[in-house]
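With one protein chain withheld, the remaining protein chains of the complex are depicted in position.
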Amino acid sequence: MISLSYYLVFSAALFCIGLYGVLARKNAVAVLMGIELMLNAVIVNVLAFWRFRTPELIAGQAFAVMVFAVAAAEVAVGLALFISIYRRRHTVAADEIDLLKW
Amino acid sequence: MTAMQVVFLVTAVVTLGGAVMVVTARNLVHAALWLILTLFGVAVMFALLNAPFFTVVQVVIYIGAISILMIFAIMLTRRVMQDSGPQVNPGWWMSILLALLLFGGLTWMLSTWTGFGTPLPDLPAGVDPLLALGKALVSPDGYVLPFELASVLLLAALIGAIVVAWEKKS
Partner (left out) sequence: MTTESIIWLLPLPPIVAFFLIVLFTNRSKALSHTIAVGAAFLSWLGSMVVFVRAFQVEHLGANPYTSVINWFPTGDTFFQIGVWVDPLAAVTLFFVAWTVLMIFIYSVGYHNFGQPKGEADHAGLQPHGATVTDEHGHKHRVPSIEPMYSRFFAFIALFAFGMYTLVVSDNLLTLFVGWEIMGLCSYLLIGFWYAKPSARAAAIKAFLTTRVGDVFMLLGLAYLYKTTGSLSYEVIFAEETLHTLVVSASPILGFSAAALIGVLIFIGTMGKSAQWPLHVWLPDAMEGPTPVSAMIHAATMVSAGVYLVIRFFPILSAGAEHGALTIPMMLMSFIGAFTALFAATIALAQNDIKRVLAYSTISQLGYMIAALGIGAYVAAAFHLVTHAFFKALLFLGSGSVIHGMEHGVLHTGEAIDPQDMFNMGGLRKKMPLTFWTFLIGGFALSGFPLVTAGFWSKDEILADAFGHGHLVVFITLALAALLTAFYTMRQISLTFLGGARSDSAGHAQETKWTMTLPLVVLAFFAVTAGWAGIPEHFPALGGLLPNWFHEFVGSTLAEFPKGVAFSWVPLLTSLVVALGGLYLGWMIYHKLPAGAEDPLKKPLGPVYAALKNKYYFDELYDFLFVRPALWASETFTYLWMDRGAIDGILHTVARVIFSLGSIFRNWIDKPIVNGFADVVGESVKRFGKTFRFVQTGRVQQYMVMALVIAFGTLFYYLYFLSQP
């Protein structure tokens, strides 16, 4: 039988892999990819909780829809920012964008 | 070992493996492709969770739009970032440590929770989840407000993205 624990562990793992990608990758797009992984893990988590704990309520699914929408919006703006920065600084490495350095 | 469990395990392995490749691929296009695979895996997960709507939405939006967008972005900046040179930050070991720590902590913490091993309950009979979701998203005493707000958010993001990436003619 699949219990809730399977999905929870899975989403935790996906989340942490995404976290590693955010923190360790140089390229900004790679960072965004990591963020997508994290968001997906969140959606899986939300839906798992809905399915296993309160399948009769529709709130879980509505929540997941919201997360989707937000994720999409965030990717769009993030990539727009990325393009704009690229145009300015002619670099895509996240650690070269350090104007606020001391 | 039921069939479900097998399916689950295979999907999980594929997804996680793809995720690992996403974050470790040197070539960014490869990373994007691995991302697509991972997102497919997640779509399957949604299906296993009896949420077919999300499966489709995942494929259409995430894979069909977002990943393509990312590939566009990679292509547009291809010239600068060659695939040589290190593509991880110098402190990457700390990030691994942190991720592992977080994973361990989360798992341990959840394991102490009583509802950790909840078995799969039956879906309520006579209710179509999709229909119910659709109705909920547009009914005033449902989730129409968040729904509308989400659309406003998307509009704002749309406009914002255009404004941010607008190339000023000098």
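Each chain carries a letter (A and B) given by its place in the written order, and its residues are counted from 1.
We take it that contacts are C-beta pairs under 8 Å (C-beta built on N, C-alpha and C of every residue); 3 or more make two chains touch, one makes a residue touch a chain.
Please read all numbers here as calculations on a predicted model, not as lab measurements.
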Check your understanding: Looking at the whole complex, which of B:Met4, B:Met75 or B:Leu101 touches the chain that is not displayed?
Key -> B:Leu101
Point to revise | Touching residues on chain A - with respect to the absent chain | key: 19, 22-24, 31, 94-95, 97-102
Study note, to complete from the structure: Even though one chain is not shown, chain B touches it at residues 89, 91, 94-95, 98, 101-102, 105, 109, 112
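Just so it is clear, only the chains that are shown with their structure count from here on.
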Check your understanding: Quick one: chain A and chain B, Cα centre-to-centre, how many Å?
Key -> 6
Review point. Where on chain B does chain A make contact in their complex?
Key: 2, 4-5, 8, 12, 15-16, 19-20, 22-23, 28, 31-32, 35, 38-39, 42, 45-46, 48-51, 53-54, 57, 61-62, 65-66, 69-70, 72-74, 76-77, 80-81, 86-89, 91-92, 94-96, 98-100, 102-103, 106-107, 110-111, 115-124, 127, 129, 132-133, 136-137, 142-143, 146-147, 150-151, 153-154, 156-158, 160-162, 164-165, 167
Exercise for review: State the interface residues of chain A toward chain B in the complex, per the touch definition above.
Suggested key: 1-10, 12-21, 23-27, 29-30, 32-34, 36-37, 40, 43-44, 47-48, 50-53, 55-56, 58-59, 61-62, 64-66, 68-77, 79-84, 86-87, 90-93, 95
